[in-house]
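To start, the structure itself, in structure tokens.
Every protein chain except one is present and positioned as in the full complex.
Chain naming follows the written order as A, B and C, and within any one chain the residues start at number 1.
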């Protein structure tokens, strides 16, 4: 196994990233492009590990709606079966005479009860049906209550709406080069305040005693680590100078060292009045040499406002 | 194009405002008086950029109510059409005989279902009507659930309730002058704690190499940048001394330099138990020379309390 | 008017309290015992100043319930009048024949509609009654939605549950004396973390130029300004030494100087996972000389736990 170039041994290693150094125990990238960690947990019951709240809040909208619909169909089927078990004759006002017709009447009686509409043409007269209906109405109300909470939670969950460039570029900067990537908040009206960025790099290097590989982590020094507000895009710049662990690295060196760059952005969103953060990472595949970004904003035609061109976030040119 | 007075080149430029320096790409003021950014985003689908949550939370109250009413009328019309499509004969108990009468009965049956009132005089007997009704009742309940969330969100959204003076004044201060503006929290019971203020200035100046204009940003040093609580008004004071980028500026200089002053206030609101912030800005149009504010509080008649006179927030006198 | 003792002119004045120094414009104490500010605002429409959210969240529970009941009775009366105006004959199923009877039937029909119960014995057949009922059901649902939000808001609003001693004491401390008061969190399970305290004093003193009185504010140095957690009570100690503005003050001096001591406690409550804060103040009336607090906790009888005796928070003894 080849190892990466030697890194200046006097560079300060960051041991506080929370990632481990033992190369043989780790698999793949640490952080996915979407900011989630590439990690699986096991050894606890699924239900204890599983975060329903997180799932319900992050499901795509159409899946969330489909889930609610499916639940609605399913729970009514369950109650329909219960009404059939206690006997349709305990439901007054049923007009159907066939089994299939009775099933349908029971099903729609169930939906009327679950949603608390209760037209009343069909209504329970026997103890069994009355009891099932009383429980169903309660669970119906509570289900919608839960749905209320989840829908509100989905709306109100503070989160950052950042779009990142797909690639990080090694571009000319002052007399040398710099690693750059950029991002912007894509939601209208969501402007972050006091935005901070932290960028780490993880590399696989030969151990000092030569016995194998280990991961090392360094902070990447940035031209700017904080902006007071983020109305437009921010191009993050790490100058590749004497103090950079990337000094002298070419694409092949990055590949050999299995380079991964970890990005964490955090700021105050005044719509949520809350701190929000977003992560992403760039592996060596996503780093391009000798490119530079092209501007992504312009003056409006009437000269009265500035326009941020989000579709250009990943536009760069060769140099 | 004329340029503003030369600014002391040793003054520390603030490059971390998040605003760009390229004068030719920008249009108009950066921040509107109401604190929003004068910026448009494009290049992403509207629905991705659009923040429903933000809109619903910041709509004026009457518009929010009108929207709910309009939605209610509209969704019931949609369902009415569906009932008419499956046939009014599937609705038992309809008394009307004319088409218009049947339409109205279907419409009111729809409202009874959507709100889950379900009187039951009119009730579905056919499969089609039953199915539509079961879906309508569910969507009705969920719609109100959503409305619940939004109404609560509107109530509970932490925000600052600050009223700013319309103008910033250049007033006498100690031996020289100072730029001043003032503000107060206008909501009863909402007193901010640990209030911080940050004031930047943006000016258009000639580039050092003389090739055109660029924007530069400076912090404005303040007599006081923090108060422990804000029960009353706060007059923010920037002394125009040797260290001020406004040193020696007259109104015409401000105009030429297209001066804009950015204000950010932040504090802890203990009703929301949350940090809140509010922005505003003053352009050179909104700066008055040789004026000073008049006091805006007085002792109550019985001497037992202090009265803050909010209507005086913008009252000043010539000097 | 007599003035207080001269205060050491080298003591650092705190100009950042947010309170003003102009004695003639202020009335009474600044902060009430319950932590609210003794201040009135005027000059803006009541509805703009009034914080419904704050009121609904801080109303005593019984008033909140009474308000909901009153609203329920009132809104149903309004709708009853509307039904009577469009004509009770538009309500099918009414059994009553007298006017009073019809009024009652209309009223109960209204409650059935507002709560979306909709039994259906009485049900609307005319356009007018149908229209009013469709609006009522919607407003009913929305009203309960609003109530949901408010009830949840009341529950979930982060706040500190601190009980303070009624008096501050001047007690022996080391070789001299100290001003002391104490407090504790009285809610079971609500233990604050990283609790900070800030204590200021406001005094009315003669202006340096001798032309009258002004308010001055000082920080009171504390033996301890932070504890890591607050499971029990905390006795706050301000040593009255050379650096204290209270050095050499007797009760009469306090009275003359109209002394008021401002207290702000802030900590992280892990039930709410939120910062909470509470204020109080002590005026010179509430300061006792030559007293000391008696302990307010003990070991449980079985020796396995510690008991905090909240009723003793204000118990002190003469010395």
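Of note:
As a working rule, a contact is a pair of C-beta atoms (placed from the backbone, for glycine too) under 8 Å apart; a residue touches a chain by one contact, two chains touch by 3 or more.
Fair warning: this is a prediction, and the values are worked out from it, not measured in the lab.
One of A:69, A:85 or A:138 touches the chain omitted from the figure, and that residue is A:138. When the full complex is taken into account, the listed residue touching the unshown chain is C:307, out of C:85, C:294 or C:307. The omitted chain makes contact with just one of the residues A:54, A:207 or A:311: A:54.
When the whole complex is considered, the residue among C:19, C:53, C:234 or C:262 that touches the unshown chain is C:234. Residues 68, 72, 76, 95, 104, 108, 111-112, 115-121, 144-145, 147-148, 151-152, 155-156, 163, 186-191, 193, 195, 224, 226-232, 234, 268, 270-271, 273-274, 295, 297-300, 302-312 are the ones on chain C that touch the missing chain.
In the full complex, chain B touches the hidden chain at residues 116, 118-120, 148. Where chain A meets the omitted chain, the residues involved are 15-20, 22, 24-28, 30, 36-44, 48-57, 92, 112-113, 116-120, 123-125, 127, 130-131, 133-134, 137-138, 140-142, 145-146, 148-150, 152-153, 157-159, 198, 200, 264, 272, 274-277.
Just so it is clear, only the chains that are shown with their structure count from here on.
By residue number, over half of the contacts seen at A-B repeat in one listed pair from B-C or A-C, namely B-C. A straight line joining the Cα centres of chain A and chain C is 39 Å long. Residue positions of chain A touching 2 or more other chains, listed in rising order: 116, 118-120, 148.
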